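A single protein chain has been omitted; all remaining protein chains appear in their positions.
Showing chain A:
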Amino acid sequence: MKAKDLLGRRGEELAAEYLESLGMLIVERNWRCPDGEIDIVALDGDSLVIAEVKTRRSLAYGHPFEAVGADKLARLHRLGSAWCRDHGLHLPLRRVDVIAVLDDGVRKPTVEHLKEVL
């Protein structure tokens, strides 16, 4: 596994812990379909949360949030629908969250969470 993938895994791990600490229920991680991947699928009360996790070592190439553009958000929204179809579920309350993890490997990683960006 490459270093960047390790970093990503570690970030997703942290993000999942964080969401659970908020009282969410993690339903599935790294769900894949031909259209792409959902990092975390979670339930927050009765709404389905499609979470995208972005992890960076530093801000040298911009903040993780800045790497999430409009097309990416649109795809996450589509993937959410695909996940529901795949699981035969009908969940009208759906939202997309973005989680940024900053982890330089020295200090304690920071986790930032933006709710309902779409």
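Here is the rule we go by: contacts are C-beta pairs under 8 Å (C-beta built on N, C-alpha and C of every residue); 3 or more make two chains touch, one makes a residue touch a chain; residues count from 1.
To be clear about the criterion, contacts and distances are computed from a predicted model.
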Could you check which of "AAA+ ATPase domain-containing protein", "FeMo cofactor biosynthesis protein NifB", "Autoinducer 2 import system permease protein LsrC" or "Na+/H+ antiporter subunit D" matches the UniProt name for the chain that's left out? "AAA+ ATPase domain-containing protein"
Among listed residues A:51, A:98 or A:111, the absent chain is touched only by A:98
Chain not shown: contacting residue from A:37, A:66 or A:86: A:66
Contact footprint on chain A, counting only the chain that is left out: 63, 65-66, 68, 73, 98, 114-115, 117
